[in-house]
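With one protein chain withheld, the remaining protein chains of the complex are depicted in position.
Letters A and B mark the chains in the order given here, with residues in each chain numbered from 1 onward.
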Amino acid sequence: MVSEKDVEHIGELADIGIDAAELATFTGQFNAIVEYFDVLDKVHGDDAGARDRYNILREDEAEPSLPREVALQNAGAQEDGFIKAPRVM
Amino acid sequence: MTGPEPETQVVVGLEVHCQLDTKSKLFCSCSTDYRNDGPNTHVCPICLGLPGTMPMVNKKVIEYAMKVAKALNCEIAEESEFARKNYFYPDLNKAYQITQYDKPLALGGYVEIEGDDGKERKIQLTRIHVEEDPGRLVYMGNAERGRYSLVDYNRAGIPLIEIVSEPEMRSPKEARKFLNKLRATLEYLGVFDSDKEGSLRVDANISIKGSERVEVKNITSYKGVEKALTFEVTRQKNLLRRGLKVDRETRHYLEARGITQSARSKEMENDYRYFPEPDLRPLRVKSWVKDIALPELPDARRERFVAQYGCSLNHARTLTGELKTANFFEAVVAKNKDSCTLAATWIADTLTGELNYRDMGIDGVDPVKFAGLIALLKAGTITDKSGVEVLRAMLDEQHKGETVETPQAIVKRLNLGKTAGDDGAIHAAIKEAISENPKAIEDYRAGKKGAMNFLVGQVMKKTRGRADPGELNKLMETALKSLE
Partner (left out) sequence: MSALRFEPDDKYNAFLTVCKAPEGGNGKLSGIPVAVKDNISTQGIETTCASKILKGYIPPYDAHAVELVKAAGAAIAGKTNMDEFGMGTSTENSAFGPTLNPRDTGRVPGGSSGGSAAAVASGMVRMALGTDTGGSIRCPASFCGIVGLKPTYGRVSRYGLIAYANSLETIGPMAANVLDVSLLMSVIAGHDRHDATSQDRPYSHTPSADIKGTRIGIPQEYFGAGVDPAVAAVVKKAIGRLEELGAVTVPCSIPSMEYALAAYYVICTSEASSNLARFDGVRYGPAVEIKKSWHAAFQDARREGFGPEVRRRIMLGTFALSSGYYGKYYAKAQIARENIRKDFARLFADVDVLCGPTMPTIAFKLGEKSDPLSMYLSDILTVPVNLAGIPAISVPCGTVQDMPVGLQIMGRPFEDERVIDVAYAYEQGGQP
């Protein structure tokens, strides 16, 4: 069982901004889905990731970067070529 | 029982992040040469983390990291892979850092240092892994006008290796030696440029045996490590002395103030939700190790300096501690084959001190001109004291960006040529010294040994150090005897 408190914690971890009003609905849906996931308890087998391709690499060659105005064309507030962001406490 | 009391035993482990000196970034083709350019000028859709972009690993980064691993005696993993470390920060372009987690490139290895007890010790390494540097944040504003930050992604995606040591260093000083040795090794390998600002950053964990471990983050220079750790040792010892306990926590080093400060407890709860990077494929590069050629490394060069040039072990250690110093020494002795020990002393002791005093690097010093100075000293043309004066003049000229004169020209200009016995100037100076210091003459007559040294010193002053000390002693003795 996933509790509302668990969902709140996950919301915090995901930085998703869960409202108190949504919490009950989310928790209900969450439990139904997670209960469905429990079928995975039946899974047995070797470690996964038997992948067949290795060492996909590129050569160390520098290519031109974007002009700054293009690089920043989608950014919000700017100052002296920097992008403005909220303060980090 | 000998040795330190248990409660004062310090245990230090380091996580060292070094930028690798490749042409392009780790996952994209942007140039790494961003330091002289404005913010956000070395960015592309990939290192900006624009939606839809994908990483592609720079082969040279893997080769450089393996070179380091081989030099530090690590084992290259049969298979390694990249993973995502998820956390939110404005300078983290994708909201995850691509790093290596449970499958690092290299495991084990060691760095040999001279321990505090004077014995060589091997500090074991846990692992070396490859990861990308985040961007850079600049904090702006103030409490009244509102705080915000400015983000520059030029640094985002610069290749880093993280070298993790076991907690085996026993003092801040050993930590410094570990770092110096590591830095020298990386430089010798030609994969790292320590002159670049922020190219080496350190997180340290430190504990007093039997107490909780404290992690000190954000040490951005190798010089800061000893200071930060020394502060922590004192802080932790004080807590224990007062009967308090040391909390297990993360602290930030504030370079400007030389102190550490507790970080928010939220950082302790970080759950990075690592998982393998689905856009990349694993590495299987162990077989490459045999083809990696290593250059002569600091330990080997140190031993060669002792054997080939007759350097003392201490001088050899200092000279080989930085690649540039070692190269400078060899360039100087190439010109002065028979004055190796003189050159070693002058570089390891005098030049290093004068450069530190001026906060200058050895880069700009011309080995040919410096070799000229050694030649003058060797020939006895100038005294050691004058030698220092010549060197200072050369460094000051260089510091001011002026043309650096040859040592010969400086000697001539400042009239520093060593005075000989028949030089009128020295006789005149002796005469003056005797007539100006009747008290000293009295003391001399009274048999006080110091009086003679005092008078010699006076003559040295008057001749501005040009007099050969041995010769001057003889002349002074003769002069004093003739007074009787």
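List of remarks:
Here is the rule we use: a residue touches a chain if its C-beta (ideal position, glycine included) is under 8 Å from a C-beta of that chain, and two chains touch if they have at least 3 such contacts.
Note that the coordinates shown come from a computational prediction; the quantities given were computed from them, not determined experimentally.
Checked against the full complex, the one of B:C30, B:L48, B:V246 or B:V285 touching the unshown chain is B:L48.
In the full complex, chain B touches the hidden chain at residues 45, 48-57, 84, 86, 88-90, 93-96, 146, 148-149, 151, 153, 271, 273-275, 278-281. Of the residues in chain A, those that touch the hidden partner chain are 2, 7, 10-11, 13-19, 26, 29-30, 32-34, 36-50, 53, 56, 58, 66, 70-71, 73-77, 83-89.
The definition used in the following text is that only the chains that are shown with their structure count from here on.
Centre to centre, using the average C-alpha position, chain A and chain B are separated by 40 Å.
Interface residues of chain A facing chain B in the complex, by the touch rule stated above, are 13, 15, 49, 51, 53-63, 65-66, 68, 71-72, 79-89. Of all the residues in chain B, the ones that touch chain A in their complex are 22-24, 29-32, 38-45, 48, 56-62, 79, 88-90, 137-141, 147-153, 264, 271, 273, 276, 280-285.
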